[in-house]
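Data first, discussion second: the structure below is written as structure tokens.
Every protein chain except one is present and positioned as in the full complex.
Let's look at chain A:
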Amino acid sequence: MLILTCPHCGVQADETELSPGGEAHLKRFGPESSDDEFLGYLFHRQNPKGPHFERWRHSFGCGKWFLAARDTANNQVFGTYPATLAEPSDRLRERISAARPGWGFEPGAPSPDAEVAP
């Protein structure tokens, strides 16, 4: 059971207080976009082994959404921040880079061309 600190109310929340919301920082594609872009937005996720940005809601607490940077391989949490930020802060990125050299942040869903065979 994970522990994540809610950036809104400051509570060290147990996983039972939280609801997961999937990958964070997805680039949204609406009605005017191409089919490929829409497909990628809807379905394609990064699923990395290593640092990952994800959405959580403090549902049995303050009820607000926040984002967390967590290593999926060993559950180290690099930091949490409000869901209103469009990108992780430089400080958080530096912290992750220090712990996981060679790591890079790529916002949005992976390109569908790279992921799906024709």
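Throughout what follows, a residue touches a chain if its C-beta (ideal position, glycine included) is under 8 Å from a C-beta of that chain, and two chains touch if they have at least 3 such contacts; residues count from 1.
What we mean here is this: contacts and distances are computed from a predicted model.
Participant: Of the options "Methionine synthase", "Sarcosine oxidase alpha subunit", "ATP-binding cassette domain-containing protein" or "ABC transporter permease", which is the UniProt protein name for the chain that has been left out of view?
Facilitator: The correct option from "Methionine synthase", "Sarcosine oxidase alpha subunit", "ATP-binding cassette domain-containing protein" or "ABC transporter permease" is "Sarcosine oxidase alpha subunit", the UniProt name of the unshown chain.
Participant: For the chain that got dropped from the picture, name the residues of chain A it touches.
Facilitator: 1-4, 14-15, 71, 74-78, 99
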